[in-house]
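The structure appears right after this line, and notes come after that.
All protein chains but one are shown at their positions in the complex.
Take a look at chain A:
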Amino acid sequence: MSRIQTVLQTLKGQGRKALIPYITAGDPHPDRTVELMHTLVEAGADIIELGVPFSDPMADGPVIQLACERALKHGTSLRQVLEMVKTFRSRDDKTPIVLMGYLNPVEAMGYEVFSDAAKAAGVDGVLTVDLPPEEAEDVAPLFAERGLDPIFLLAPTTTEDRIRAISAHSSGYIYYVSLKGVTGSAQLNVDDVAEKVSRIHALTSVPVGVGFGIRNAETAAAVGRVSDGVIVGSILVDTIAKNQDDIEALKSSLVSLLKPMREALDELAS
């Protein structure tokens, strides 16, 4: 069983929900990323989604676009991101890491070289925003041979046939995009999410994490109630931007955003 599957199964056994924070690697500076990853774990993260910066992040709103620009200004490359994961692993061999990004940096590195390097660095899952399962035929077997979980997206517009097909290609978890829009959008409709996620649960046994539009303990709890985990990105990246010149303030702002979400999620279990 993969590290992701182990963590999600353990949480399920405890009746708890996963807290999955996202940060962009290299933001505000490549030297800070590993430290921030440990901070996320201390604040209650079960799994970390680590963004690989890309010059053209088409599915992202302004907050994560700017994070990519900050990271790329310091030349953060996919190879460096893998080094960061390796360094993180020297102190933490339990918390699963999912790389989240766009396909072109992976293509540039080469599918096989990337798969080997990701495995060696201690990556557990890979989420490529612009790679639907139909186009993943070449890379999927390489991930499978190395035990890397392929994480795919489902959206409000995904039909039942596609939910079945995409689930069949997924392991670890499925990322349900809670709304039509880019990352950082605000118009989360919890009733819609509840309805769609219950339909997804009826069609697959793969756990479902929900992301987009989760900004505080209240929205985290509302989404956690109906899913297996909540994914929090833009609100964290925004606080990184605001505190980029003061690392201690930055770390405590991350903790003060995540702690209440952790507590709200754990209250659901009791």
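A few remarks follow.
As a working rule, a residue touches a chain if its C-beta (ideal position, glycine included) is under 8 Å from a C-beta of that chain, and two chains touch if they have at least 3 such contacts; residues count from 1.
The rule is simple: contacts and distances are computed from a predicted model.
Selecting from "Tryptophan synthase beta chain", "Amino acid/amide ABC transporter membrane protein 1, HAAT family", "succinate dehydrogenase" or "Peptide/nickel transport system ATP-binding protein", the unshown chain of this assembly corresponds to "Tryptophan synthase beta chain" (UniProt protein name). For the chain missing from the display, the contacting residue among A:E42, A:E107 or A:E218 is A:E107, taking the whole complex into account. When you scan A:G44, A:G147, A:G181 or A:P260 for touch with the missing chain, the hit is A:G181. Considering the full assembly, A:L153 is the residue among A:I4, A:L153 or A:L257 that touches the omitted chain. On the side of chain A, the interface with the absent chain consists of residues 54-62, 65, 69, 72, 77-79, 102-109, 129-132, 134-135, 152-159, 162, 166, 177, 180-182, 185, using the contact rule stated above.
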